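Take a look at chain A:
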Amino acid sequence: MSAPFFYALVGIGLFSLGLYGLIVHAHLLRKILALNIMGSGIFLVLVALAKRTGEAPPDAVPHAMVITGVVVAVSATALALTLMLKLTAETGRAELPEKGRE
Partner candidate 1 sequence: MEALTLLEWGFDGLLGLGLLWLAWRALTCPELFKAIVLFIAFGLLMALAWVRLDAPDVALAEAAIGAGLTGALLLAAFAKLSLVTGHEELKPARSEKNRIRFQHYWMPATTLLLVTAGLFYVILSLPPYAAGLSVEVASNLDTSGVSNPVTAVLLNFRGYDTLLEMVVLLLALLGVWSLGDTTIHREAAPGLVLDTLARVLVPLLILVAAYLLWVGAHAPGGAFQAGAVLGAAGVLLLLSSWRPHADLIAWPLRLMLVLGPAIFVIMAVLLYLTKGQLLEFPPAQAGILILILEAVATVSIGITLAALFLGGRPRRGKGQA
Partner candidate 2 sequence: MTLIDYLSAALLIAGAIFFLAGTLGLLRFPDVYTRLHALTKADNVGLGLIMAGLSFQAESWAVAGKLLLIWLLVLLAGASVAHLVARGALKRGIRIWKR
């Protein structure tokens, strides 16, 4: 196994870890962290496998995609954090309100 594959596997591991964190944690800040970690895992898969070019320079297209992804991720994080603060101010808890309550 070469370095690109090793890092791609780490990326998959991060994706799964993040997904697990997203499911088990109730706290919204923790869920936001988990989503960011999932995203980083995917970016790692994209960039790591772009290095399968042998001696030639790596494929630049996934690099550009990841830069796009990083900017999208920070935008989504900013909105999620603000929404979390608003919700907490409204309910007193940084968690999703229980369903079914009127």
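Quick note on the criterion: a contact is a pair of C-beta atoms (placed from the backbone, for glycine too) under 8 Å apart; a residue touches a chain by one contact, two chains touch by 3 or more; residues count from 1.
On the choice of candidates, all candidates are chains of the complex that A comes from, given by their letters.
These figures come from a predicted structure and were not determined experimentally.
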>> By the touch definition at the top, chain A has one partner among 1 or 2 in this complex. Which number?
In response: 1
> Considering the complex alone, what residue numbers of chain A touch candidate 1?
Replying inline: 1-10, 12-21, 23-25, 27, 29-30, 32-34, 36-37, 40, 43-45, 47-54, 56-68, 70-79, 81-86, 88-89, 92-94
